[in-house]
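Please read the structure below before turning to the comments.
One chain of protein is taken out of this complex; the other chains stay put.
Up next, chain A:
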Amino acid sequence: MSLYMEAPQKLPDFWLWEERRKKQGLVSFTLELTPRCNNACRHCYINLPAGDGQARERELDFDGIKKIVDEAAELGAMWCLITGGEPLLREDFEDIYLYIKRKGIFVSVFTNATLISEKHVQLFKKYPPRALEITVYGVTEKTYGAVTGKPELFAAFMRGVRLLLDAGVPLSLKTVMIRSNVHEFQEIAAFCRAHSSEPFRFDPFIHLRFDRDEKRNQEIREERLSPEAIVALEHSDSARHDALQKNCEKLVFNEDMDNPEGFLFGCGAGISEFYVNHEGFFMLCASLYGSGLLYDLKNGTIKNALDDFVPKIRAMRTTKTEYMANCGRCRIINLCLWCPAHAFLEMGQLDACVDYFCSVAKERYKKMLL
């Protein structure tokens, strides 16, 4: 500790985040640069082909992105996650990345790593991201191809990861567990643990697409693991098992929630954080997508969205009996993928219950009680 500076503090423990959250001040935001991707994953909720000209046309350009970043920085945002689709498909990725960094915002990037070039490696070495998160769909060409539809990109994925590791860029490797790759769970986990700077994580929950493409949605449903398989996987991973058991009391309420007014949003969506999609629409979170749920930042400001639009959405209520008797007061909601956004993607209604989510949550709870 000196006379002029506080001792350097570790980012996650920095007192300011908590202070700002308490005051509901802006802390972070996500920028979805494109819905396009060079992979074609079966479980993907967003991807369009890399060469889709119409999708590309609709993407917010660099000036539009700068306007959003400027305002977010002014409002005090300290974190930004860049995601896609595959953000490295954007030719102006480097400009966007550096622009955000130069605002003094911590930037994380989600990428599939297949497009990583020497130039990206130099960029990330000189201007390190806060995190570089890569999803490992498989560690063999066959499994990688089964998930992504692009076996030929397996070599590019491995090359990208290797280039980054050789340059000493810390990676956060994770995976999604679906029917096409679940047989390789142990090998994928071992790969992630061997090369990642962060603890291994996997996501067995996949939700439906923003564009409601029924053929693609059917593929997603087919890729979902059974509730029993999800629970077995979670408990085969000792870290995940311990975390679930340890946090049991926090995750599960002792009594039904008290929600006689039928409020839908019990989460923190739109408070201290927001999401901007590739067309410049403000969303309260990464999943809340649909007509009436978006605010156009091309014709408005983040401040207006936060002050006027967010409270309107968060005040939404329902009187539907099914909701009031189930999700609206559920004790195990924290074990569930249910939320109004996912219900909307699944059923077209914010207050619909979703049988699959319900079975998974109940299976998880059953296991916790054992």
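The definition used in the following text is that a contact is a pair of C-beta atoms (placed from the backbone, for glycine too) under 8 Å apart; a residue touches a chain by one contact, two chains touch by 3 or more; residues count from 1.
Going forward, contacts and distances are computed from a predicted model.
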Options "Phenylacetate-CoA oxygenase subunit PaaC", "Aspartyl/glutamyl-tRNA(Asn/Gln) amidotransferase subunit B", "Xanthine dehydrogenase family protein subunit M" or "Coenzyme PQQ synthesis protein D (PqqD)": UniProt name of the undisplayed chain: "Coenzyme PQQ synthesis protein D (PqqD)"
Touch criterion as defined above, residue of A:L33, A:I46, A:L60 or A:M78 at the omitted chain: A:M78
For chain A, residues in touch with the removed chain: 2-6, 8-12, 14, 16, 19-20, 25, 73, 76, 78, 101-106, 125-128
